[in-house]
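Structure first, then comments.
All protein chains but one are shown in place.
Showing chain A:
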Amino acid sequence: MTIQGWGEIALTLGLSVLIGWPLGIYLSRVWNGERTWLDPVLRPVEGVFYKASGVDPTRSQGWLGYAGALLAFNLVGFLALYALLRLQGGLPLNPQGFGGLSPHLAFNTAVSFVTNTNWQSYGGETTMSTLTQMAGLTVQNFLSAATGAAIAAALARAFVANRGEGVGNFWADMTRTTLYLLLPASLILALVLAGLGVVQSLSASVAAMGMEGGQQTLSLFPTASQLAIKQLGVNGGGIFNVNSAHPFENPSALTNLITAISINVLGWAAFFAFGRSVLAKKDVRALVVAAFVLLAACAAGLYAAESQPAPALVAAGIQQPVNMEGKEVRFGVPSSVAWAVQTTGASNGSVNSMHASYMPLSGGLQMFLMQLGEILPGGIGSGLAIMVVMAMLAVFVAGLMVGRTPEYLGKKIEAREIQFAMVAVLVLPLAILGFGAVAAVFPTALAGLLNPGPHGLSEILYAYTSAAANNGSAFAGLTANAPWWNTTLGLGMLLGRFAPAVAVLAIAGSLVAKPKLAPSAGTLPTHGPLFVGLLIGVILILGGLQFFPALALGPIVEHFQMLAGPAGV
């Protein structure tokens, strides 16, 4: 560990919050339909979208209508992407000449991109045509992010309303978030990255004759345009097999810093947007502090764990046995750790280093970050929504202790809200531990593992954690492109995405009808250090304890194996 390394990690984490702040204020204006400086260009475009689809953007929907629109939109998006993946062999813009995908891979991939997971059971440069990358994957990178943001917009309205009815219009929230925020931000970022060396080409590849005479085929893609929204939309599905470790997707320390920061910028922005919309800036500041404290603690733990001597290198007599397996020289350990924390704290899942080759406790911390529910800060809006659910559970626990009906942001939190809140937070362990337990004893599933022993269990656990938490990163030793894995991981992603989404919208529907209360002497303040501590406690108990036994059998036992003896167990 070095001062420089700590500095780089702190800079990456800190700048994403700082840049997220003004963008959050802007996002709040977009949700509220206020004037923005892009109006002259985008208002007409927005109007065309509503007109063509027969939508009245001013009509506020009840929570069921809102959820129905959200599900219909995602269903159609899934079907369109599935068809594209199956049929790509016969479609244009396929200079690579790739055929269509198998049904289970197409199912997995379509679900993966629609649910904002972006798990890759495939190697991008060996599977996906240029048309698929652009018109399929890039599109869902935008739309799944906008879907997540819409959930937060609806939740914000529920807290604002005083005996209201509707939670807003899904079509307007989704369209406005895409047009006013995601598209312009991606356009700028894509051009910056292209200037810094990220490729952007419609050709399939270039042939090179190496200096020692070997032939090399360099795969190209329209990479910068997808990379920008992959990061900003907290998606994470790379153009290439190795994602942002690929030098064409992440050529330098500078592109690495920019893209690592952009993973979490809009996730934090959703927090600040919620705070401005609900007029609860102090309370949201407490949520940001709680999330940041947890994220920073995990970052420190990960950096410390990853700076331990690597057993295989010690055994071979390497003097400075830094764990460089699965890491790029231009990044080294600190840049890799900073990225790993950003990508697993959010529901991003892009990688600039191979998580499978991290030290045992580092891999465990990556899983732990995802298992907390992808709320540090999570996907745009989807992370904030679950964080608000955690805050509601925290005031509920406090209310039980003092015997008062809890309130949060001026709304009474009662049985109905808590029931849906439990659905939202319990789906994750159900999907992860349920599927994981079956896979651990099912021979067909076990055939996909690369590493033996506890690291093999970690591959299973990581895969279902990543899928259900809609992260998408992997212990990539797992050969996931097989019917069992593609199907069950796909189901895990669907559960992990839509069950919490509907539960949060149900909470919004319940809250919107309640009167907005002024704080009284008996109201638990939800902006001070006491509440931050309580919230962190609830998050750790819910996220941490549920998964501790499983983690103990994977990364933790592997850590003790490492301490116990020479490499090569």
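For the reader, a short list of remarks on this structure follows.
Assume contacts are C-beta pairs under 8 Å (C-beta built on N, C-alpha and C of every residue); 3 or more make two chains touch, one makes a residue touch a chain; residues count from 1.
Convention: contacts and distances are computed from a predicted model.
Missing chain, UniProt name from the options "Polar amino acid transport system permease protein", "Cyclohex-1-ene-1-carbonyl-CoA dehydrogenase", "hydrogenase (acceptor)" or "Potassium-transporting ATPase KdpC subunit": "Potassium-transporting ATPase KdpC subunit".
Which of A:L218, A:L279 or A:A447 touches the hidden chain is settled by the complete complex: it is A:L218.
Of the options A:R157, A:R176, A:H246 or A:K514, the residue whose C-beta touches the omitted chain is A:H246.
Only one of A:L27, A:M128, A:L257 or A:L295 touches the absent chain when the whole complex is considered: A:L257.
Within the complete assembly, A:G123 is the residue of A:G123, A:G164, A:G434 or A:P483 that touches the hidden chain.
Residue-wise, the contact with the chain that is not shown comes from A:G317, picked out of A:P44, A:G97, A:G317 or A:G403. Residues touching the missing chain, restricted to chain A, are 3-5, 7-8, 11, 48-49, 52-55, 65, 68-69, 71-73, 75-77, 80, 123, 125-126, 134-136, 138-139, 142-143, 171, 174-175, 178, 183, 186-187, 190-191, 194-203, 205-212, 214, 216-220, 222, 224-226, 240-242, 245-248, 251-254, 256-257, 310-313, 315-332, 335, 351-354, 356-360, 450-453, 455, 458, 475-477, 558, 561-562, 567-569 (touch as defined at the top).
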